[in-house]
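For this view, one protein chain was removed and the others were kept in their places.
A and B label the chains in the order they appear, each numbered from 1.
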Amino acid sequence: MAPLIEIKNLNTRFFTADGVVKAVNDVSYSMESGEILGVVGESGCGKSVHALSMMQLIPDPPGKITGGEVWFEGHDLLELDEREMRKVRGRDIAMIFQDPMSSLNPVFTVGHQIVEALRIHTDLTKKEARERAGELLTLVGIPGAKTRLDDYPHQFSGGMRQRAMIAMGLSCMPKLLIADEPTTALDVTIQAQIIDLVKNLQQELGMAIMWITHDLGVVAEMAERINVMYAGSIIESGKVNDIYKQTRHPYTIGLLGSLPRLDDPPGTELTAIPGLPPDLLALPEGCAFAARCAYRTEKCVAEKPSLVEVDGSDHIVSCWHWEEIAGKQANE
Amino acid sequence: MTNITSEEIIETDYAIREHRSLWIDAWQRLISSKTALLGMFIVTVFVVSSVGAHFFWEYEPKKDLDYSLKLKPPTLVANEEVPSVHLFGTDKLGRDIFRRVVHGGWNSLRVGIVAVGISLILGGTIGLISGFYENMNMTSMELITLFGVTGFSLGLLSAWIAGQPIQAFLLAGLGVVAAAFPEFQKDKPTRMLIFAAAGGILLAVPALSVSKTTALICGLYGVLSGMLISRALDGNFFSSTMMRFMDIILSFPGYLLAIAIVAFLGPGLEKGMIAIGIVGIPVYARLTRSAVLSVIQKEYILAAQSVGEGHGRILFHHLMPNILSPVIVQTTMGLAAAILSAAALGFLGLGAIPPEPEWGAMLGDSYRYLASGAWWAVLFPGIAIMLSVLGFNLLGDGLRDALDPKLRT
Partner (left out) sequence: MNDESTHLMDDESTPLVEVYNLKKYFPVTGGFFRRKIGDVKAVDDVSFQLFRGETLGLVGETGCGKTTVGRTLLRLYKPTSGQIIFDGEDLTALGEEELRKKRSRMQMIFQDPYASLNPRMTVGNIIGAPLDVHRSMSSKERHDYIQGLLDIVGLNPDFVNRYPHEFSGGQRQRIGIARALALEPDLVVCDEPISSLDVSIQAQVVNLLEELQKQIGLTYIFIAHDLSMVRHISDRIAVMYLGKIVELADRDDIYLHSLHPYTQALMSAVPIPDPDLANKRNRIILEGDIPSPKNPPKGCNFSTRCPIAQDRCFSEEPEFREIKKDHWVACHFAEDSL
């Protein structure tokens, strides 16, 4: 079956006074219908920027999508002009963000904003749209939805606002929902509620979800597949179990090793990854992670590794020495 | 395959950016803007010509008079009719306009600097202290000072009524006592009663030597003042009071207020400077207060407190360097506004006393001759005003962009 969305060689640059920032470098992957994909990485790895690039939401200037194709339903999204793109946004692909306080317009009621979204993309009358908005708020678990339609964003708590955002995102039944760090700003117990909600909604409505986050704990519960990004490129990708249990890239290994776990035996040491993430203004020629990697060789510094398959499966990794490293890990 | 040890990796831990001083950064941004450069150029020409003229090109306005040259158009070469060169022509008293424009610059520059200086120092201090004590608890010494000053200020009114300066000091003393015993009957009505009574007595008794009515008035006023002094005054009280005074000043239209002050103080450029300075105080007070409020929330201020740094040190080391940016921008724009205000006053015949050269006054002298064709007498002083104001505004805009922290990653 053809994938829902296929991204080929996406490249995004930011042209600033200090130089050219290589934010997204040769990113390629695809998503199936109804799949939950986790995109994981730290700040500056390009996870948010690549999603915004897909939706052509990069401010130009200073940003520019310098190459690549994004195939969705037979069209290359990057070739569409602004008018056509607006039809896709919200209706076929919806996006929700980290801070609902700034993504919801504080001077309009929540109901108004959902109705607006509905009326742009569908033929519903105002009355019908309002009904539907009430249904949506109930769907996302906001009690007393009908009356809450007339409340303003500041009258909702953080968790409720995020639910309202999700309602807005789902209003037109998109095929793909992109969630950019949706629970990062929420308390742990509220985060658990939202994750639960999204999992249930996904089962009910069947849309694909791209969950972007830096939290490896959250994606472990949510995702079926994971893309790990570093310095603008995907450095490891695979099914959830492969990534956590058969980790192959030294960065991912290091990252998992530096996380404390609630079920760790007492006295477990955290193995920190030394050094700093690379400067996107001056990415090295070779592997971007080489400077911090305990296993680096001259080849790593000189040549950027390509993505290769691990054991002929859909688990891919971009590292010259992954096999030797795997061998060492097995022996430890 | 060789493993790199983590010690070697730590050495690649670098400071992520080249070492650049913050000011050099800002300077480079400033000179990269063409309009800012233009503004800088104009301002430099203005300042250099004004200062140079004042010190090196003698001019005695009282002796400058030649009716034979009355209202002559600009001449570049001396000829029969007009035996001297007058680049900008002459005015109604035959004076060389070019010379007066250049010297007028010196007066405008002085007005700008003194007026803005008054506004900045007085307004800035008020704003700084208001913003600071809104967020910081006052030490006991500071509280004593606050109460004392409050008492003194309150006392001034009744001192004026009774003509007895000592009344101000008496209330100041009452304030100090109130501050020194903050726990005495705290939150109880007895405290208010005691201080009210004390206030009434303290002010009424000396006033008895004037007249019974005065004593009554002062006594009542003392009771009210005592009630105020008994309350737990704090930084918020000071700030609110100061800001309300600022609001009062702001509620008058600027020029009208300046005119009223000049009418009160008398004519002369110096009085004009004071008037313009006073009118500008609230602007700087509000500006510095809001700048202080935004900086004081930052954690490095809290860190300074946790280290045990005193208020003085926090104010000078931490606050002031970080509120410079908006103040610098406002000062530059403020100079433009001051020059314009001085010209307005001069035009109306207030401000500079004739025959002092002052652009606004020159306009005021000459505009009635426009109808008879003497355009030069109006154009050149007008252009001088316009260019100098433009120059400072452009420079101020450029500074705002250069110092804007949002542009710094």
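Everything below uses one rule, namely that a residue touches a chain if its C-beta (ideal position, glycine included) is under 8 Å from a C-beta of that chain, and two chains touch if they have at least 3 such contacts.
No experiment lies behind these values; they were computed from the predicted model shown.
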Problem - Touch with the omitted chain, as defined above, among A:L37, A:A51, A:M165 or A:V218 - result: A:V218
Practice task
For the chain that's not shown, point to the residue among A:N105, A:T147, A:N241 or A:Q329 touching it.
Solution key: A:N241
Problem - Residue in contact with the excluded chain [from B:S32, B:S84 or B:N137] - result: B:N137
Handout entry: Residue of B:K34, B:K188, B:H317 or B:R368 touching the missing chain in the full complex
Key = B:H317
Handout entry: Contact residue for the chain not shown (choose from A:E135, A:D187 or A:E298)
Key = A:D187
Handout entry: For subunit A, the residues touching the chain missing from this view
Key = 42-43, 157-160, 187-193, 195-196, 214-218, 220-221, 240-241, 244, 254-256, 258-264, 266-274, 276-277
Practice task
Kindly note down the residues of subunit B that lie in touch with the hidden chain.
Solution key: 10, 13-22, 137, 139-140, 298-300, 302-310, 313, 317-318, 321-322, 408
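Just so we're on the same page, only the chains that are shown with their structure count from here on.
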Practice task
Determine the centre-to-centre distance between subunit A and subunit B, using the mean Cα coordinates as centres, and give it in whole Å.
Solution key: 52
